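Only a single protein chain was left out; the remaining protein chains are all shown in position.
Naming follows writing order (A and B), and every chain is counted from residue 1.
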Amino acid sequence: MQTGPNPDKTALRHRTGTSHQDPLAVRVILIFLTLLFFGGFVFLPLALVFAEGFRKGAAVYIESIREPYAIAALELTLTTAAIVVPLNAVFGVAAAWAVSKFTFRGKTFLVSLLDLPFAVSPVIAGLIFVLLLGSRTTLGSWLGEHGIKLIFSTPGIVIATLFVTFPFVARELIPLMESQGREEEEAAVTLGAKGWQVFSIVTLPNIRWGLLYGMILCMARSIGEFGAVSVVSGHIRGMTNTIPLHVEILYSEYNYAASFAVASILVFLALATIVVRSIMENALHNQQQTQF
Amino acid sequence: MSIEIKHVTKRYAGYTALDNISLNVDTGDLVALLGPSGCGKTTLLRIIAGLDTPDSGSIFLEERDTTGIPAREKNVGFVFQHYALFRHLNVFDNVAFGLRVRPSQTRPSKNEIRDRVVYLLKLVQMEWAVKRYPSQLSGGQRQRVALARALAVNPKVLLLDEPFSALDAKVRQELRRWLRKLHDDIHVTSIFVTHDQEEALELADRIVVINKGRIEQQGSPQEVYDHPANAFVYNFLGNVNVFHGRLRDGKVLVGDHLIEAGKRIGHHEAEHGQAFIRPHEIGISRIRSGKNDIVGFIRDIRLMGGQIGLELETAGFDKPIEAEIPRETWRNLELSRGDEVFITLDRATVFTGDYVI
Partner (left out) sequence: MFRASPLPDKQTRTMLPFKRNRRQILPGFGLSMGYTVFYLSAIVIVPLATLVAGSFRIAPDLFVNTVTSPRVLASYRLSLSTALIAAMFNAFFGFLTAWTLVRYRFPGRKVLDALVDLPFALPTAVAGICFATLYSPVGWVGQFLGRFDIQLINAPSGIVIALIFIGFPFVVRTVQPVLAELEPEIEEAAHSLGASRWQAFRRILLPHIFPALLTGVTLSFARAIGEYGSVIFIAGNLPFRTEIAPLMIMSKLDQFDYDGAAAVALVLLLISFSMLLVLNSVQRWQEKAYR
């Protein structure tokens, strides 16, 4: 009898918006306080980065970014991200598949283990790899004898970053895949699909936004990681410096303009992450809505 | 406590939820607002409760204009479709809430609150559940707690928004009868919203049929069911066969068949007329009983509890006719699929106008 959208539902949305709103004075005060907080903690720091970066003029800004050490740091940072993100993405997909498509004993325990790296201070994350792979240990000295140097070199940075960004993809995918259930995959199996086909034809399209989203978070963190990388890098300029470490070195040399100029690259990346993230969130939201 | 609704209009962006509605509810009555989803009935209930404000018009409770008064000052009990119980409070605290939030001058003492809550929980047969949390109760139990919670503040009026729609069929029926009995005991003026005609017919003293923001008809269940004011009400209040045709001399001409009107509402002659007849009003026999009888074949036979449903195919009508006959008649006539029968439609009600289902 009734066609089109249900006006009752539409009305409900109107109602929550208007008739039970807080008094104007309360609204204005709370919004003002929120804006004040954001002003001090978000907008001011962002403005500062650019103000300081350009303090000595655009020429110095551009020079600071194009300087060989900065380029080397950028290369190392991007190389690290390029190794870390795919590895953690593959792991995240495998873990989410195991956790969400099967029931087994100890699932709760496994899932909390996946979150473990978030509870570890970045400095400790660096420290454990120094302790494990440094020249002091059996494993480290054995590796050293064979000419493999992990700590205070690129591999160490990669491993520490792997640890720090370990949960991002998995924790993004597990709730998503759990909410999607396993009916679609089971239907595919009953129709004769093989394992890989089930995954690539049925599962992957369903999780592609969540996967991408997790990878972006993973990338943002791997580019920006400071504490853990700081411990394992050994601070060899031009060799084992990532962008955040480069920022720190410039800052501690009182070269503020250059430090903030390089930092502004990271700010751009962070803002880009946020923009992509909101786009993805919308896409994810829309996808879930069309599914129901 | 009487309720008077005067010329209430409410518009939302894009559509009119209530279009100049006026309505009186007498003290102690149990009134059903019946209509399809989106007809505005819930909006009306929320306006009475003070949860929404009308664009124009006014609401009088006991001859006092309460239009702009917010819900918390109106002393109106409201029962929500999905219960809206406070899930962090147990059953006792839920029911006691309305008493505990009163200003200290009017707040009852601890003992009084306890006695009142216990009394109400007994009334809704939930006294065994005082310590339970809403999540530990079934839908029907939650709705009863919600009812006790609304009654705790001694409301002048009880408003129920589709109170049974979230429950399954059997519980719904039980709770319906139980609510009727409860209302007979406590006699608080009550309005409930429903889209289920059976519920309205069984439960209410009066039924108000609403469609597209307007009142189509109001009256006792008997009146509304037996004497629908228009085609919409007729159609909304139960299964019905509809025949479209030309109205000639008070009869509807459908193809070659002339349908005699048992009752006619509207004009005598018209380009478009509709004959409505409920399945159980259709006569079925093995032999021709009147000159307007139609010949048909039984296409399907369905067992529907006490009744037998027949799907009849006729040469003149494009749609099959649905009829219901008592089991006994069916047995006596020894009907089976494919049999030829004579169909009598002269208890039909004929409407003129453009109403299209």
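Some points to look at:
Methods note: contacts are C-beta pairs under 8 Å (C-beta built on N, C-alpha and C of every residue); 3 or more make two chains touch, one makes a residue touch a chain.
Everything numeric here is computed off the predicted structure, so don't read it as measured data.
Seen in the complete assembly, the chain not on display touches A, B.
Summary of contacts with the chain left out: across A:72, A:212, A:267 or A:283, the touching residue is A:267. Touch with the hidden chain on the side of subunit A covers residues 12, 15-17, 20-23, 27, 30-31, 33-35, 37-38, 40-42, 44-46, 48-49, 52, 90-91, 94-95, 97-99, 101-108, 110-124, 127-132, 134, 136, 159, 162-163, 166, 171, 174-175, 178, 182, 185-186, 189-190, 194-195, 198-199, 217, 220, 223-227, 230-231, 243-245, 247-248, 251, 256, 259-260, 263, 266-267, 269-271, 273-275, 277-278.
Subunit B meets the missing chain through residues 49-51, 70-78, 80, 82, 84-89, 97-98, 101-102, 135, 149-150, 152-153.
Assume only the chains that are shown with their structure count from here on.
Centroids built from CA atoms put subunit B at 55 Å from subunit A.
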